[in-house]
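The complex appears here minus one protein chain, its other protein chains still in place.
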Amino acid sequence: MRPTEIEAIRQQLPGWLEASLPCVSRGKVAAYIPELSKAPHAALGITLLNTMGESATAGDCGLRFTMQSISKVFTLILALMDNGEDAVFSKVGMEPTGDNFNSMLKLELVRPGIPFNPMINAGAITVSSLIHGDSPSEKSDRILQFLQELSGNAGLEYDLGVYRSESETGNLNRSIAFFLKENGVLSGNVEEVLEVYFRHCSIAVNCADLARMALVLACSGTDPLTGNTLIPRRYVQIARTFMTTCGMYNASGEFAIQVGLPAKSGVSGGILTFVPGRYGIGVLGPALNDKGNSYAGVHLLQTISREMNWSIF
Amino acid sequence: MRPTEIEAIRQQLPGWLEASLPCVSRGKVAAYIPELSKAPHAALGITLLNTMGESATAGDCGLRFTMQSISKVFTLILALMDNGEDAVFSKVGMEPTGDNFNSMLKLELVRPGIPFNPMINAGAITVSSLIHGDSPSEKSDRILQFLQELSGNAGLEYDLGVYRSESETGNLNRSIAFFLKENGVLSGNVEEVLEVYFRHCSIAVNCADLARMALVLACSGTDPLTGNTLIPRRYVQIARTFMTTCGMYNASGEFAIQVGLPAKSGVSGGILTFVPGRYGIGVLGPALNDKGNSYAGVHLLQTISREMNWSIF
Amino acid sequence: MRPTEIEAIRQQLPGWLEASLPCVSRGKVAAYIPELSKAPHAALGITLLNTMGESATAGDCGLRFTMQSISKVFTLILALMDNGEDAVFSKVGMEPTGDNFNSMLKLELVRPGIPFNPMINAGAITVSSLIHGDSPSEKSDRILQFLQELSGNAGLEYDLGVYRSESETGNLNRSIAFFLKENGVLSGNVEEVLEVYFRHCSIAVNCADLARMALVLACSGTDPLTGNTLIPRRYVQIARTFMTTCGMYNASGEFAIQVGLPAKSGVSGGILTFVPGRYGIGVLGPALNDKGNSYAGVHLLQTISREMNWSIF
Partner (left out) sequence: MRPTEIEAIRQQLPGWLEASLPCVSRGKVAAYIPELSKAPHAALGITLLNTMGESATAGDCGLRFTMQSISKVFTLILALMDNGEDAVFSKVGMEPTGDNFNSMLKLELVRPGIPFNPMINAGAITVSSLIHGDSPSEKSDRILQFLQELSGNAGLEYDLGVYRSESETGNLNRSIAFFLKENGVLSGNVEEVLEVYFRHCSIAVNCADLARMALVLACSGTDPLTGNTLIPRRYVQIARTFMTTCGMYNASGEFAIQVGLPAKSGVSGGILTFVPGRYGIGVLGPALNDKGNSYAGVHLLQTISREMNWSIF
């Protein structure tokens, strides 16, 4: 009897991961937040989950790490669910930038001064300001709850050490937020908006959590394991598109060419990606390349995508 | 008996086109090349072609216009066929820019100074320099021949009036080319490279020609009407990806969100797009929006894509 | 008997001022700080003071207004007196920028990220952080005292309404300050540095106060009316140079060509300038041109400088 696809993947996965491990030594763990620099440099792990609930795993897939920018995908979705398309896109654009994720350049060069897209920090901070709730903690809790639901893991929690570290040292994000405030893009109290932003960046997950969240996106908003529709189809489509055009910082174009899957990475070394209709995937590899993406993680996804012929293009 | 999809489209198409016509008055015909400004401002036409060779058409789909930037997709493919991936991507990057198509900004800001991607002018001029051939005219003829083959139309020819007009007034492209030369990106004689570039921009087509070329991309490089494989699958994949991330100038992100199909537009008002595996599409609408894309053409494609649920995301 | 120069100026001054008054209607009072927008739009006044203590005045020279950016000249001098040249210029550069006074662009484009010069906001905020003192209020008081001494007016005080208005709405300056903090240029607490900065911007003066301060600069640091040396000669030289190359925002080059005197303007419509060795000059004209300088004030200074042949070039 021929092995099922998930069985075939299980067999190959350790070898593919092995082949990507040497990349680890070429990358660097993010150090701009002190707490992040404690991540295990040499780690590499992956979880793939199919619509039957079968998974394939390899390496350090059980390690906990913070979502960081990966959370931007889901705050965008929640902001869309809270406010609708028109309200959200009056505050944030739809264009990829090609710029470094830290750049404030585009905020100045472009009229009318709204952030280019919701995946860059300026855009994601703006999105955080749009989440409904009476207080920063209520907003944060709504985001956390949404992610608990999507991951099927009611135990998801903030990593408060990372949250505090990020909040204390996040001066570039403060700079961006005050610039947005000055330009009328951000309403409300800047520090309160940043509290929401720093909090959702600090939600701790493992590869299995990411894979399950990704599976919901892969299935257009419906969790195939429960049958529950958690996100309207159109908002998943929007999220997928942004993940494709600007999910991997200023290497998004290259990732689209070389891997060809919608994805979002974070500076903790995590990558959330999926194969439409088929697999949710979570990757962890804290050693980053110079674009801020997991060095070995990108290599591993490139290998799998080519071998399995998974590019959506 | 239920109508086939193409029959259904044929029935709806006139209405959809009708609904997009008012956009025409909001746009402007490109005037930066004198010859282009003669295009019929109010025109709008579309041709869809399926893998059985059945087509649906509406409006001014028989009008002739020059390919302009649409040709960049095919010179990229030919350069890849001539040189391979590594050689091409050592000279031109893979990242969308979010910048206006005319901007030289990114050429300066980014190290090592290679163009961001092959869809912006700087990138396409670089790609033109990579086409094999002993002389500008030999290179140009190879491109023309390639497009004749792809369109199944041996009669495709240059519009020499547009070519001359563009060559005479193309000072921004000259500026870009000399900048690339200075930075060692462009080898060879600048004016000869520009001759090749201006020539392929001036190849005249109609909507049916575009639809047929697009159908080959939709079918991963094989013309479904002849069975001939004209482009290696991998190079089609690369072209599709660029069309998705940066085919519509600095409205590429919005087009991906609102239409969700790989596409490439030109300042003549043409758009080439396709539905993977199913349809090649050619559109003409010379009145442009402020991003340089056909105002009514984009509107029409948005309508059809939503009605037919064609977004790839 | 021939009239002395000051007598001749007294005679001509009303006519020159009259001729500049029409400019008032072409300018706009600064509105970005609510409190500033209350300034009398049509006002125009000037005081010239020579080394004998004789003055010539015209128009609304008795009106009180806040120093705003004019204070940057004196915080630079105080920072030099507190820290020396090397320490100051390790944190802030010496180059004019040509950029709009609000631009953050140069902060990003230039390595190693220090502000271009002490006359732009980023530079002046950095300078504020270098003023000695155990607390923001002690630092502010030292600046106020220094200006009281220079103006010979012990009654100089903050305009607390403007201070509060500026502090509440100064989000762009907050954005700049956090960017500087992120880049290691600013040490200490950002809000405390900004308190010092907003306070010295809000010190209220009239034209006579400015003229007296300017006279000290005109006389290389020694007050000719008391004989007291208040500033080391070298630091006056440095201040004079910056006033010449970048004292009038991104119209500094034009002012140097058309007027040819070291000068510093503020968004309240004040201009401090001087004729080396001879006159201190204070001007007020709240209606600003599009570069942020007093429309009528610049016109008036251009007239006087040409008539008196005062350009230093």
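As written, the chain order gives the labels A, B and C, with residue 1 at the start of each chain.
We take it that contacts are C-beta pairs under 8 Å (C-beta built on N, C-alpha and C of every residue); 3 or more make two chains touch, one makes a residue touch a chain.
It should be emphasised that the depicted structure is a prediction, and the values quoted were computed from it without experimental measurement.
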* Asked: Taking the complete complex into account, which shown chains does the hidden chain touch?
  -> B, C
* To do: From the listed residues C:Met52, C:Ala87, C:Leu160 or C:Ile257, report the one that touches the chain absent from this view.
  => C:Ile257
* Give the residue, chosen from C:Pro96, C:Gly152 or C:Gly282, that touches the chain omitted from the document. => C:Pro96
* Asked: Which chain C residues touch the hidden chain?
  -> 93-99, 105-106, 109-110, 116-117, 237-238, 240-242, 244-246, 250-254, 256-257, 260, 262, 311-313
* To do: For chain B, enumerate the residues touching the unshown chain of the complex.
  => 103-105, 108-109, 171-172, 174-179, 181-182, 190
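Definition applied: only the chains that are shown with their structure count from here on.
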* Pairwise touch network: line, ring, star, complete, or other -> line
* Structure fact -> Reported most central chain by Cα centroids is A
* Find the geometric centre of each of chain A and chain B from their Cα atoms only, then give the gap between the two centres in Å, rounded to an integer. => 32
* Length of the line joining the C-alpha centres of chain B and chain C, rounded to whole Å -> 55
* Structure fact -> The positions of chain B in contact with two or more other chains are 109
